[in-house]
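Comments concern the structure below.
Only a single protein chain was left out; the remaining protein chains are all shown in position.
The letters A, B and C name the chains in turn, as written, and every chain counts its residues from 1.
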Amino acid sequence: MKVGIIGFGRIGKVHAESLIRYGKDIEIKAISDPFISEESKNWAKANGIKDIYTDYDKILTDKKIDIVLICAPTDKHFIISKEAILKGKHVFCEKPVSHNVKEILEIKKLLEKHDVLYQVGFNRRFDKNFAALKEKVQSGVIGDLNILKITSRDPAPPPISYVKVSGGIFLDMTIHDFDMARYVSGEEVEEVFAFGGVMVDEEIGKAGDIDTAIISLKFKSGVLAVIDNSRKAVYGYDQRVEAFGSKGQILARNELEDTTVIATEDGILSRNPKYFFLERYMQAYTEEIKQFVEAIKTKSKTVCGIDDGLKPVLIGLAAKKSIEENRPVKISEIEKEYGI
Amino acid sequence: MKVGIIGFGRIGKVHAESLIRYGKDIEIKAISDPFISEESKNWAKANGIKDIYTDYDKILTDKKIDIVLICAPTDKHFIISKEAILKGKHVFCEKPVSHNVKEILEIKKLLEKHDVLYQVGFNRRFDKNFAALKEKVQSGVIGDLNILKITSRDPAPPPISYVKVSGGIFLDMTIHDFDMARYVSGEEVEEVFAFGGVMVDEEIGKAGDIDTAIISLKFKSGVLAVIDNSRKAVYGYDQRVEAFGSKGQILARNELEDTTVIATEDGILSRNPKYFFLERYMQAYTEEIKQFVEAIKTKSKTVCGIDDGLKPVLIGLAAKKSIEENRPVKISEIEKEYGI
Amino acid sequence: MKVGIIGFGRIGKVHAESLIRYGKDIEIKAISDPFISEESKNWAKANGIKDIYTDYDKILTDKKIDIVLICAPTDKHFIISKEAILKGKHVFCEKPVSHNVKEILEIKKLLEKHDVLYQVGFNRRFDKNFAALKEKVQSGVIGDLNILKITSRDPAPPPISYVKVSGGIFLDMTIHDFDMARYVSGEEVEEVFAFGGVMVDEEIGKAGDIDTAIISLKFKSGVLAVIDNSRKAVYGYDQRVEAFGSKGQILARNELEDTTVIATEDGILSRNPKYFFLERYMQAYTEEIKQFVEAIKTKSKTVCGIDDGLKPVLIGLAAKKSIEENRPVKISEIEKEYGI
Partner (left out) sequence: MKVGIIGFGRIGKVHAESLIRYGKDIEIKAISDPFISEESKNWAKANGIKDIYTDYDKILTDKKIDIVLICAPTDKHFIISKEAILKGKHVFCEKPVSHNVKEILEIKKLLEKHDVLYQVGFNRRFDKNFAALKEKVQSGVIGDLNILKITSRDPAPPPISYVKVSGGIFLDMTIHDFDMARYVSGEEVEEVFAFGGVMVDEEIGKAGDIDTAIISLKFKSGVLAVIDNSRKAVYGYDQRVEAFGSKGQILARNELEDTTVIATEDGILSRNPKYFFLERYMQAYTEEIKQFVEAIKTKSKTVCGIDDGLKPVLIGLAAKKSIEENRPVKISEIEKEYGI
């Protein structure tokens, strides 16, 4: 099978590496990026990638290519997804598919008519720690799930230019946590309430966004969840999940930079959580692509399909509305707006 | 100085022990309890307590007694507090002063006119771990406080008979956490939103209460907090606080039964959190009484006065209303009801 | 039963407190100390202790006194033990009974002829963490014991004046660890090898002692153990045990000052081990006296008898010889010297 990668920035290259290492029968035939660096070009050539384009259309029209990875900026995800599906390619699309529910619904409809696989890049599902936690929750180790707590804090805020086009914290950052909540619980969210504020950087507020939030979720089953977000945790990328149930509790703790611990007069000092998301989630990115390739090979469903791309956006919109109107918002309200 | 203890059940005895050990110039002159056990009587005698009454009035009318500890059932706290203040005694009253805001306000007014000290028994403030955390937060170690997270789960629910008269989970159990939120932050809560459910025992639901909740708080400063409660954590009494700020984070973890760790083929097993509240908070109960006695000796303010008894009740009532009306509730709404 | 405490310094008072709190039918009738402070006198009076002597003989000749606690300086342990046994008192004697094997043997012989109980104050046996570890080892949780590792480091060295009369590090400090090795394993040591050095304070070297050591032990069963000692661990009193066996491993970790953890840019800082031995072992001291009293009440053997006082001294002497002659030394060599 042959792969084309559209968008060859940081994350495009990460996926390329995973394919090279684990995709035994997979060949990366082409990459495209309008702003590809010389270094990336050289890297691609050294790794036997033949076609290097600026225009992604050349990948979509290459009939030898079966699989497309969409690693372009978010505002291109929808249109490339659409065109790729229409050309009969299997698609892996970085999250989010779109901030626009209508567009996601359009992709969803297209997928019903085209026999291609579609996977959305919620990479954290593939992190070994969260996957182990989910597996234990699902196998009943903690009995009935009662409370789910997700701590999700970035080490530093993105540039304001990015914040302005990010869709807001809930669609940009919390969307991963909404996915995690659905993934771990195996259930659907019914209602959302959020408190938020601007505590990290006033510029974020001026850009119309918040940078700190506590979001409470009520699942259809009655299970409760809470997510807390901050755009800036000075001690590193803080990514924890805690699942509490009738028979116990499971935590997935942070991965630390190394295992050393220093004891001096001042106390006992261990290392911070890994700071950089690529370092923290490298194993997950690799696993994500492995499972995507595996799904294609075995013609089975992808682990994270278009519905998994849609639902967190609906929750995010509900959270946004909750902040705007200072009230709990039902997901069904949002669904109604879009005729779902 | 001489002390009388009204109510000599489990907690009355705990305070008696603390007084014996740490109250150098303090003499416990009398105890009263309508249902005192023979064992408790003998214990009291062996420890040199002279007067053992069934009727607390005898303590209040004993002019040699300067200080009264109210360890009777909650529904007697108000009336005994009132009478004791009128008789000019310094009062330590177990939490809550009352579930009835009007009664607390009445005590508050009385205290303005009487030159006696009044301390409410929010014992967790005196736990060395939480006290250390608060001290660090207040001294700026984590910069500006952004998010406060309190995990508070009992090892097992109380009897249904107790649940029925408890005032509901928010006034009975979360009230400690509301106090902790105020104590750690040094700030006042402005608004509350709660999601809740019955997951531990259906009987609790039939009694009109919930047993599981996530309560979000917004402080006047904009700081956010979240509390999660369960009436049943099978692994023990789960009492953690996490304070996140612009320069870092402080946790107060659980105290474990012992420090042993067993590694076998099955994993690495450490001990559970201390299960029983008296075991967990014994040091705090002792410290609480020490500081109360110290406040009397130095004629300074008590660490936890009548306002500290009032505020958590207002927050609890707001949380209750939030559940009933499924909306965020401002503390000022509750205050308005009571003309505060 | 009535108790007399001989020596009323820090540790004498600790035991007095334990007796007051837990010795329900026990009365401390007398204390003696040639250098008793005014404060201690007042404390004793306030706690109902009637007789306060400078001369311990008055305690030994008081026929109403059944039990004697010897908390005098080490060089008096032997003579007081001897006289107390001859007067028919039950004896609790702080460790070590003596640095002189012949004296311990004399006490041992005396005890064979007198129907009194004798307990040596190896307090660490009563620490809940080490007791739990031992219980697990003995009950087979880790299968057959293979390796025992004891870390034992003081927070700061004693004064040089004390070092000079201490009997050397092995009889003064490691003796506790030798006891721990015997206690946890339930076995007897056969052979010892030690490497040592002066790394903390040259004055200790000038006083003819060492301050840092690694001591290897071989038990009669073939089980191996290693102890490492330092007179100065700047981060606090480091007291850990690790038992490794065919089915797993058990650790007893340090107890920390509190459970707080601070995460900042610099790392994740938790608190140091408790620094002061009384703070670290307060629970153990209390338990020690409880079990001594219990043994007397139930007329059963004490947990830590005269043989438990003797054996660590023999191991200590073997360790000393090992350093002096730079070779492994069998305990039987030492025993032969003393005709044991």
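Just so it is clear, contacts are C-beta pairs under 8 Å (C-beta built on N, C-alpha and C of every residue); 3 or more make two chains touch, one makes a residue touch a chain.
What you are looking at is a predicted structure, and each value in this text was computed from that prediction instead of being measured.
J.: In the whole complex, not just what's shown, which of A:T264, A:S300 or A:S332 touches the removed chain?
T.: A:T264
J.: Which listed residue (C:K2, C:K76 or C:K232) would be found touching the missing chain in the intact complex?
T.: From the options C:K2, C:K76 or C:K232, the contact with the absent chain belongs to C:K232.
J.: Quick one: say which of A:G9, A:G222, A:G248 or A:G305 touches the chain that got left out.
T.: A:G248
J.: In the whole complex, not just what's shown, which of C:F92, C:F122, C:Y183 or C:F244 touches the removed chain?
T.: Final answer for the missing-chain contact: C:F244.
J.: Out of C:N100, C:S216 or C:Q291, which is the one that touches the chain we can't see?
T.: Hidden-chain contact among the options goes to C:S216.
J.: Spell out the interface residues on subunit A facing the chain that's missing from view.
T.: 17, 21, 24, 46, 48, 128-129, 132-133, 136, 141-142, 247-255, 258-265
J.: For subunit C, which residues touch the unseen chain?
T.: 144, 146-147, 149, 151, 153, 191, 193, 195-197, 199-200, 212-214, 216-218, 222-226, 228, 230, 232-235, 238, 244, 246-249, 326-328
J.: What does the interface between subunit B and the hidden chain look like in terms of residue numbers?
T.: 234-236, 256, 263-272
Here, only the chains that are shown with their structure count from here on.
J.: CA centre of subunit A versus CA centre of subunit B: separation in Å?
T.: The computed centroid separation for subunit A versus subunit B comes out at 42 Å.
J.: Going by the contact rule already set, what residues in subunit C reach two or more other chains?
T.: Subunit C, residues with two or more chain partners: 263-265.
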